[in-house]
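Right after this comes chain A.
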Amino acid sequence: AAEPVKVGAIECLTGPAAKYGTMIKAGFDLAAEEINAKGGILKGRTIELIYEDSAAQKEQAINAAKKLIGRDHVVALLGPTLSNEMFAAGPVANERGLPIIGTSNTAKGITDIGEFVFRTSLPESDVLPVTLKKAQAKFGIKKVALLYSNDDAFTKSGFDVFKETLEKLGIEIATIETFSVKDTDFSPQLTKIKSLNVDALVVSALAEAGGGLVLQARQLGIPKTVPIIGGNGFNSPKIAEIAGDSADGVIIGSPWFIAKEGAQNKNFVESFRKKYNMDPDQFAAQAYDTMYILAAAFDRAGEADSKKLRDALTKTDNNGLLGPFKFGADRSPATAEGVVVTTIKGGKFTLLQ
Partner candidate 1 sequence: MLAQQLFNALVLGSVHALFALGFTLTFGVLRVINLLYGFYVAAGAFAALVAVQSLGLGLWAAGAFGVVVAGLVAVVCDFLVLTPLRRAKAPELSSLIVTLGGVLLMNSLMQIVFGAEVRRFPARLLGQDAVTIGPLVVAPIQLVIIATVFVLVALLFWFMERTRLGTAIRAVAERPDTAALMGVNVGLVVAGVSFLSAALSATAGILIGLNFNAVHPYMGEPMMLRGFAIIIIGGLGDIRGALVAGLALGFLEVMTAGYVSSNLKEAVAFTALILGLWLRPNGLFGRASGKRA
Partner candidate 2 sequence: MTALLSIQGLELAYGKIAAVKGIDLEVGEGQVVCLIGANGSGKTTTLRGISGLLKPRGGRVVFAGTDITGMAPHRIARLGLVQVPEGRQIFATMTVAENLRMGGYLVEDGERQRRLDEVLELFPRLAERKTQTAGLLSGGEQQMLAMGRAMIAGPRIVLLDEPSMGLSPIMVEQIFAIIELLKRQGKTILLVEQNAQLALDIADHAYVLETGRIRLSGPAAEVAGDAAVLHAYLGG
Partner candidate 3 sequence: MLTVETLSRTFTGLIAVDDVSFAVTPNTIHSLIGPNGAGKTTLFNMISGLLPPSGGTIAFQGGDITALPPHRRARLGLGRTFQNLRVFGEMTVLENVLTGMHPRLGVAWPLAVLRSPAARAEERAGLAKAQALLAKVGIADHARRPAADLAYGDQRRLEIARALASDPALLLLDEPAAGMNPTETAALGDLLLELRQEGLTILLVEHDMGFVMRLSDRLTVLNFGRKIAEGGPAEIRDDPTVIEAYLGTKVARKLAGAAA
């Protein structure tokens, strides 16, 4: 048989951020398995994924990238999980002329690192305006409280977009409150917000903090008539898991949600559940799509060559879980066509009608 094509993946597989990395890995593995089972790429070669752990540390991300490139001679890199790690490891791949595809980096400036840096994750600037517009139309929101984790690149980027969009839509921001990604207590901020009588809470946070925040908001008596609008980080089953009933009515925009229509998604969710005995999240879906995008690009490139692969990637035209997908000139997703706005009902994501 032909030699497998080696692809490296740098993910947080240990440490506090491991929950993201493991989901992403699950998505990659599932897709790669399917692709290899269906005959692989480049006329019968299989994809061999080599994972390295970055443990959420930039130095380890760099070392992992260098090890994968220099020792394992991979042709392309996937990951790393966190934007901070991408800022450190991206330049390494770029310097060696190796495509590196972030599947979960949404911070501003990621693809500015260089020609070889791609990302398949929709930046917040594509998703959030859609969400806000829809919510405004449906609930007639005029005045909101804006909350975000200010010590994290991902949530800070989300906040920037939220703020800009709210201003553009002419929605008044009654207050801006911050917290740390590690915080578990939001009661002072929420108590203050409660007294401001806002129409909605707009939150940029990761799932753990977000879930806790939703729970506490409802506990403190911010009524369910005041919707809580989340960013990308909210698109996780964890929100409903942590907040329970309180999660009902949370509004999230995203390119993917678990109950998304279509056979392709049904298949994905089913195989995922079968393989891992748990529900996929957005990170897994993005990773899954990315693997297909990469496989197709290999076939277009015609050989396992990094430079050719890069050029092939720019011509991506995929229709996957996330909907129609193309890279823009900046090697970020070109459109936000696939974005849908969902809401949680009875603990499940459903389309916001």
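Here is the rule we use: contacts are C-beta pairs under 8 Å (C-beta built on N, C-alpha and C of every residue); 3 or more make two chains touch, one makes a residue touch a chain; residues count from 1.
As a selection rule, all candidates are chains of the complex that A comes from, given by their letters.
Keep in mind it's a predicted model, so treat the numbers as computed, not measured.
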{"item": "Of the listed candidates 1, 2 or 3, the one touching chain A in this complex", "value": "1"}
{"item": "For the chain A and candidate 1 complex, residues of the former touching the latter", "value": "14-16, 18-19, 21-22, 150, 177-180, 182-185, 187-189, 191-192, 194-195, 207-208, 211-212, 215, 219-221, 238, 241-245"}
